[in-house]
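For this view, one protein chain was removed and the others were kept in their places.
In this document, chain identifiers A, B, C, D and E correspond to the written order of the chains, with residue numbering beginning at 1 in each.
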Amino acid sequence: MTRRFVAQLTDGEALEEIYLVADKQLRANRNGNLYLQLELRDRTGAMSARLWNVGEQLAHTFETGDFLLVKGKVQLFQGALQIILTGFERCETQKVELTDFLPRTEFDINKLLEKMRGYLLKLTNPHLRALAECFLMDEPLIRDFAQVPAGVRNHHAYVGGLLEHVVNLMDVADRVSPCYPGVDRDLLLTGIFLHDIGKVRELTIGRAFAYTDEGQLVGHIVIGVEMLAEKVARVPDLTGEPFPAELLWRVKHMIVSHHGELGFGSPVLPMTPEAIALHHLDNLDAKIHTFVRDIRDDRNQVSAWTQYNPSMSRRLFKGAPGGAAYSPTLEDQ
Amino acid sequence: MTRRFVAQLTDGEALEEIYLVADKQLRANRNGNLYLQLELRDRTGAMSARLWNVGEQLAHTFETGDFLLVKGKVQLFQGALQIILTGFERCETQKVELTDFLPRTEFDINKLLEKMRGYLLKLTNPHLRALAECFLMDEPLIRDFAQVPAGVRNHHAYVGGLLEHVVNLMDVADRVSPCYPGVDRDLLLTGIFLHDIGKVRELTIGRAFAYTDEGQLVGHIVIGVEMLAEKVARVPDLTGEPFPAELLWRVKHMIVSHHGELGFGSPVLPMTPEAIALHHLDNLDAKIHTFVRDIRDDRNQVSAWTQYNPSMSRRLFKGAPGGAAYSPTLEDQ
Amino acid sequence: MTRRFVAQLTDGEALEEIYLVADKQLRANRNGNLYLQLELRDRTGAMSARLWNVGEQLAHTFETGDFLLVKGKVQLFQGALQIILTGFERCETQKVELTDFLPRTEFDINKLLEKMRGYLLKLTNPHLRALAECFLMDEPLIRDFAQVPAGVRNHHAYVGGLLEHVVNLMDVADRVSPCYPGVDRDLLLTGIFLHDIGKVRELTIGRAFAYTDEGQLVGHIVIGVEMLAEKVARVPDLTGEPFPAELLWRVKHMIVSHHGELGFGSPVLPMTPEAIALHHLDNLDAKIHTFVRDIRDDRNQVSAWTQYNPSMSRRLFKGAPGGAAYSPTLEDQ
Amino acid sequence: MTRRFVAQLTDGEALEEIYLVADKQLRANRNGNLYLQLELRDRTGAMSARLWNVGEQLAHTFETGDFLLVKGKVQLFQGALQIILTGFERCETQKVELTDFLPRTEFDINKLLEKMRGYLLKLTNPHLRALAECFLMDEPLIRDFAQVPAGVRNHHAYVGGLLEHVVNLMDVADRVSPCYPGVDRDLLLTGIFLHDIGKVRELTIGRAFAYTDEGQLVGHIVIGVEMLAEKVARVPDLTGEPFPAELLWRVKHMIVSHHGELGFGSPVLPMTPEAIALHHLDNLDAKIHTFVRDIRDDRNQVSAWTQYNPSMSRRLFKGAPGGAAYSPTLEDQ
Amino acid sequence: MTRRFVAQLTDGEALEEIYLVADKQLRANRNGNLYLQLELRDRTGAMSARLWNVGEQLAHTFETGDFLLVKGKVQLFQGALQIILTGFERCETQKVELTDFLPRTEFDINKLLEKMRGYLLKLTNPHLRALAECFLMDEPLIRDFAQVPAGVRNHHAYVGGLLEHVVNLMDVADRVSPCYPGVDRDLLLTGIFLHDIGKVRELTIGRAFAYTDEGQLVGHIVIGVEMLAEKVARVPDLTGEPFPAELLWRVKHMIVSHHGELGFGSPVLPMTPEAIALHHLDNLDAKIHTFVRDIRDDRNQVSAWTQYNPSMSRRLFKGAPGGAAYSPTLEDQ
Partner (left out) sequence: MTRRFVAQLTDGEALEEIYLVADKQLRANRNGNLYLQLELRDRTGAMSARLWNVGEQLAHTFETGDFLLVKGKVQLFQGALQIILTGFERCETQKVELTDFLPRTEFDINKLLEKMRGYLLKLTNPHLRALAECFLMDEPLIRDFAQVPAGVRNHHAYVGGLLEHVVNLMDVADRVSPCYPGVDRDLLLTGIFLHDIGKVRELTIGRAFAYTDEGQLVGHIVIGVEMLAEKVARVPDLTGEPFPAELLWRVKHMIVSHHGELGFGSPVLPMTPEAIALHHLDNLDAKIHTFVRDIRDDRNQVSAWTQYNPSMSRRLFKGAPGGAAYSPTLEDQ
C-alpha cells in the first residue's frame, strides 16, 4: 500500500499512517482533562494533531523524535487542516522507511548515478579513470554517496542532494569546458566527483541530517583526502603502473582547496586552474540552486520578497505578483 | 611598411622604428662624457638602448612617456639584446598608432563584435532586445567598447579585453543555461553585456591604461547605470511600449550588484537568480583567465611555480618540468 | 474634530477613534467563548484592547495592519490602561491620515523647508544654485523629500526625518565653514542637500516605513545619481551655460562616496575635501542624534544605562539618577 | 643673524649655516679619490651637498643625524641646486635650535595658547574649569603641549601640531554646540583639551619626531588618564569640594574612548553624547586637515591627482589644471 | 542553623529558607482564582514554586530580584521537584548572605590567598616585591580581590574566580619558568598578579555579577594602571629607593597589553617577552578552564557534544558515553 503523505491529506479523510513526532505537548483543557497536542510530519510537510482525554501513562509511551502509527480523521479547523486522533502506536525506527521522513531530491537517484558513472568511465586519462573505477566499485560507499545530502542546512540539504549537485556540476563543466582550453577537463571532472566525498562520513541520515562525531572532529575535507589515499593505493592493480605523484597532488589539491579561502575551511588556497575552476563552479551551482529554490518555495504570496535569510544576509526578489509583464511602467511611477 | 616590434628584433639588425620611452637616464661615463640610457618599449616587450656622447640640451628634448623615432643597431651585450642608437627624433602622439604600444587581445575584435551582436539580436524578450539595439546603434560607444581593457592591471588588461571577456561569458552562459531553468537567459545575457559597460568612461587608453577623472570619482558601476538610463529612454521608440519598470530594475540590479559584496564596491548584494549567476560567472571567467595566462606567461623555466602574485596572495603551480607524465611516482618518494 | 491620540487617553473616558491594528488574537475565555485581544496604536504609542463575545465571522473582517474605527471605554487594569471595545468598523486606508500613525519630526516641516531653501538660494556658485533650483521647482519631489524618514530603523527614522537631518547638517556646515577654508562651502551644502535624495524613491511611507522594490534592488546612492542626472540636464536652461563637467563629477562623487567605506555601500572612497567633510559631518550628526534620543527616550528609570543597542554594539550611559551634581564623590568610593 | 633656510638658498650664493645630515655617503670618484655626498636639511626642505677629496678620517668625524656647520657655495647642477662644500664642523645638539630643523605649525603658537586658555577659563562648570586651571598652571607641561606634534607621521605632524588641532577643534565645537543641545559643551571642550594630552609623554621632539619608550609601551591614552588622575587630585584645593565621581568618569571616558573603536586602540567604545561627539569631531578635523594639506602640498603639476597615500588607501583629487571654471563641459565629452 | 540549598531539597520535605526570586508571575487558574508562580534560586540551582489563592495586594509586596523567606513543602510534579508554598515574607538584602546566592569557586579562598602571598613575598626583585607588599597591605582591596569573579559571563565567572585564575596562572608560570630563561620570572609573576586587578572596581557583586558605571566607562585595563600608580608611589617608603622607571613601564605594559590585540581592548600590543608570555598563559588558562567546565557541567546525557556556545562559535566534544575504552573500533565502522 502506498504511503499517504502529509501533503496529500484532505478534509474529512480517515487516516492510518506513520508520522514522525516533531513536537509533543500534554495539556489540560478547561475542565482539567488532559489532551495531547502533537506536531506530526514526514518529508512533505507537517500537521497538528490532537488526542482528547489521554492518561499520563499513555502520554509517556513515546517522545518527540519517535515514529507513531496514528489512526484518526482529518478535519478543517480555523482555516487549517488538523488530525483528530482516535489512537496511536509507537513504531520501532528499524521498521520505518526513514527517507519518507526526510526531504529528498526531485530527480531519480538511479538516473543521476548512471549519468555520473557515464562521465567518469569516459575520462581519457587512464590513471584518473582507474581511480574513479576504484571508487565506483565500492558499492557501500556509492550507496551512501547517493543518499547523503550536500549539507545539513544549506544548499541541496536533502537525500540525494550531494549526488544531484555533483551531476549538475559535471553537466556544467562538460558544457563550459570548450571555453576554457587551459583547464584539464579530466582533472576537473575528477575534482567535481571527489570534492565533497568526505561528506559520506561527515554526515549521517537518521531521523534528521546530522554531523557524525568524526565529521565534526576531522571535517569532510580531511576525510575526503583519507578516502582518496585508500582508493589510490589500488589503482596500480588496474593500470599496471604507479599513480603519478604530481597527478595525485593535483587531485588532493582540488579537494583541499575547494572552499577557496582559509576562512571558509580550506587549509590551502586554489593554486591550479582546475582548483580555481572547481571552487567557482561549486559556488555558482550552490548559490543559483539556493536562490531558485528559496524563491520557488517561499510561501508568502503578498510580498515580492522572500523572508530574510540570515546565512546570506539578504532577502531575495521574487518579483511583483503578475511579474514583469504587468508591473507598473516607468511612466506610471 | 609593417612595424618592427621589439619581440622581432635580432642581433645585428639595423633599425628605424618608433618606440615609447619607458625610462630615461642621463649618465656620465668614466671619462665624464654624458650618455643616454633608455628603456624603449611597444606592446610586445621592452629593450635597453644607449646613445653615447649626448649634450644636455639634446637630452632634454623629450621625456619619459614620449614616443621616439629611433635609428640604430641591435647588438648582443652580456647575454641580452640592446640598441645602440645613432640618432632619434620625438614624435607627436597624434601621429602614433597607440595600440601598437599597448597589449591587445589575441582574438579578432571584429569577430568578437559579431558574436556579441549575434547573441543580443536573438534575445527573445522584445524590451531587452530593443535595449541592446539602442546600445549597438551607438557606434562611437561600441567602438570604445571594443577597445577598452577589462581593467588596468587585473584580468583581461589589454586592448579588447572587456569585449573578449564579455563574449566568453556569453558563450559560457549560453552553454550552461539549460542546466539552470530558474535563471532567465535573456536577462543574464543582457547583464553580461552591460555589467562593465561603465568602463568605457571609467578607463582611458592613452600611452598606458589609466583611470579617467570621472572614472575615479564616480566608478564604472554608477556610470554604467547612467548609460543604461540614457539608452532605456529610447527603447519605446523601437517597441512602441513603455519599458517595464520591474524589468529595468532587474537590469540595473545586475549592474549594481555584480561585484557580489559591499566590500568589493557593489552598493547592494545580488538578490535575483540572474544577478547571483552573473556575479559568479564573472568571477569564474576572470579567475580562470588569470590563472591560465599567469601560468602560460611565466618566464622562469626552473621553478614549478609562478612568481608570488600579491593581489591573489599566492603563487600558482605550473607543474614540474616534463609535467604529470614524467613526474616522480609515489614509489619514488 | 481633533484626533484623540493614544498618549492622551485617560482612565474612564469614552472613545471613538481610528487606530492601526498592530496585533490581533482571537482567544477563547475559560467558558469557551471567543474574544478579540488587540494591540492598537498610532504615532504616539500603543494600547491593549479587548472585545468580548465575538463570532468568528466578525473576527475575520480585518487583519493586522488594517485601520479600525473603534468605540469603547478606557479603563485601568493591572496598573495599565486598556480599552474595552463595544464595536468597531474597518476603515479604508485612503480615508486615513497615515502620518497620524507614524512617528514624526518634532520640528515644523514648513519652517525646515524654508530654512533649506534659504541656504540653497544663497549659494554663490551659479551652476550649483541653478541645480538646486531645478530640484526645488519639482514640487512633488520636494513634497516627498519633506516627508521621507532618513531610514527605516536607524537615526531620524520618522516622518520628516531626512529633512530635519539635512537642515541640521546645513546649519552645522554653515557654522564650521570658516574653520575649513580649504573646503568649498557651496559644494558642501549642495552635497548635504543631495546626499540622501535617492531615499525619496528608496523608501515608502505606508502603514510603516519600508523599502520599495526599486530601493532594495538599486539603492539610494545610485537612485540619487540618476535623479541628479535628470535635473542637471535642465540647468543650462537657467544659466545659459553648460554645466561644468568637473563640477558635476564632484557633486556625484559626494553622493557616491558619502558612506565613507566600500563595506558601508559606497562604491568609491571620498577623494575630495568636500566629500570627506560630508561623510564625517553626516556621521557626526547621525550619531549624536541617536545617542541623545536613545538616552532621552529610555524608559527604564532604575538603570543608569540604556538597553543594549545591537546595531551599535553597546549600551549608553544616561548617568546616575540625580546626575553629576549628586553623584557620590571620590572620597566616598 | 637670522638663519638661512634651505628654501631660501639661491644659485651662486656663499653659505655658512647649520644643517642636519639626513644622509651621508663616502664615495670614490673615477680616479679613486674619495668624496662625501651628503643630504642636508632643515624644516624647510633638503639639498644635496658634495665635498671633494676628503680623507677617511675626516669622513668619520660625524654621522647621519648629526648637525654640521657647513661652508661652501650653492650651484645649479642638472637643473637642481646643490652645495659644493669647502669645509664643515660638527655641532653639539645642545647648541642647535632644534625646531629650526623640524616642520612647524603655520600659526603663532602663543596666540593659539591664548585662544585655548580663553575657552578653558570660561567653562561654566566650576569643577571642569578648576581642572583645566590645574593643567594650565603646570608650565612645563603646557610648554611641551605647545610643541608636541599630533602624530609622528599622520595629521598635524609638526611642531605645535597638537595645539593647532586642539584649538581648531575648540573653535568647531564652540560653533556647532548650539546645534546639539543634548551635548554638554563644557564636557566636550574639556575632552577636546585632554583627549591627546598623553602625547606630551608619548612623543619626543629630538632631531625628528619619535616615540618615547614609555609612549610605545603604555600609549598616550593610558598616559593621558594618569596625567588626569594627578591633576584632578588637586582640584579640591581650588574648589573646596570633592570632584564629582561621575563627572570624572565622564572625562576619563572621553579620553579612553576617543579613537572610537577597539581596533583603533580605544579599550572602550564611546557611550556618552560627549564621547561620540569628540570622536567624530576629532576624525573630521584630522581628515579634512590631511586632505587639504595633501592637495595643497602635492608637487606634481601634471596630474589631477595626488600620489597614492597608503595609509588612506587612496589618491586625492586636486582637480584638473585650471579647475572647475575651465574644465571640459558636458557637451565636449 | 546551616542553610538548606536548592540542590539539597528532596521530595516531601518541609522547608523554611531564604531564596532569591528569579522570576515571578501572577496567574489565574481555570476558576479565575489567582496564584503565584515563582522561580526561586540560590547558588546551587533553581526550582519552581507555587502559592495558590493569593490576593493581588500580597502579590505586589515583592518583585523579581528580591529575597523571600519561604515556608512550604517540596513535592514531585511531572518528574521534577517543586515547592508548594504556604507563606512567605520579604527579606531585606542587608540581612542576606549574598554569596549564598552566587556561584563560588570550589577552592578554599583563604588557601588561595596564602598561596598567592607566598609567591609574591618570595619575589627576588626588591622593587617588585615591595610593590606587591603595598598591594597586599591594602586589606579592603585584597578582600575584594578575593571575591571578584574573573568575568560576568565568561571563564571563572564566580565568587573567587579571579583569585583562583591568578593562583593557577602563578602555578603554571612557576612550573614553566625554567623552560623559558629569557622570560623574567619576577616580572611575569607580578604581571599575573596585577593584569586584571582593575576588575575589583570594574565589577560588582550584588544579587548578580554586574559592571559598575566606572567599569563600563573606563574599563579594567585603565583602572588597573591607575591602581598601580597609586601603589607604586608608596614603594620608596619600603625600599628607600625610587622605583626604576623602565621597570614600572614594563609592569604597566603587561597590564595594558595583556588582551594581546587592539581588537580585544588592549591599546598596545605585547612587546616584551613577559607581556607575550602573560597574554598567552592567560589565554591558555582561561580556555582550558572553560572547556573542562563546560564539558563537566553539560547536562545532556544523550549527546556526545555540549550545547552550541555562541561566544566560542562551537560545540565541545564530551566523548561518546562509555568513552574511549568502549567506543566502536575502526573495524566496526
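Points worth noting:
Everything below uses one rule, namely that a contact is a pair of C-beta atoms (placed from the backbone, for glycine too) under 8 Å apart; a residue touches a chain by one contact, two chains touch by 3 or more.
Quick caveat, the model's predicted, so the values are computed rather than measured.
Interchain touches from the omitted chain, evaluated on the whole complex, reach A, B, D, E. Within the whole complex, the absent chain has one touching residue among A:147, A:168 or A:266, and that is A:266. From the options D:189, D:217 or D:292, the residue with contact to the chain not on display is D:217.
In the full complex, chain D touches the omitted chain through residues 30-32, 56, 213, 216-217. Touch with the hidden chain on the side of chain A covers residues 213-214, 216-219, 221-222, 225-226, 229, 245-246, 249-250, 252-253, 256, 262-268, 271-272.
Counting the whole complex, the residues of chain B in touch with the unshown chain are 30, 304-305, 315, 317, 320.
Convention: only the chains that are shown with their structure count from here on.
The set of chains touching chain A and also touching chain D is given as B, C, E. Taking the definition of touch as given, a chain qualifies here only if it contacts chain A and chain E alike; those chains are C. Chain B and chain C carry the same sequence, and matching their CA atoms takes a turn of 180 degrees, rounded to a multiple of 5.
Here chain A and chain B face each other with the same set of residues for the most part; over half of the interface numbers are shared between them.
Averaged C-alpha coordinates give centres for chain A and chain C that are 43 Å from one another. Inter-chain spacing, taken between the CA centroids of chain B and chain E, is 61 Å.
Each chain gets one centre point, the mean of its Cα atoms, and the points for chain C and chain D are 42 Å apart.
In chain D, the positions touching at least two other chains are 245-246, 250, 253, 271-272, 315, 317, 320.
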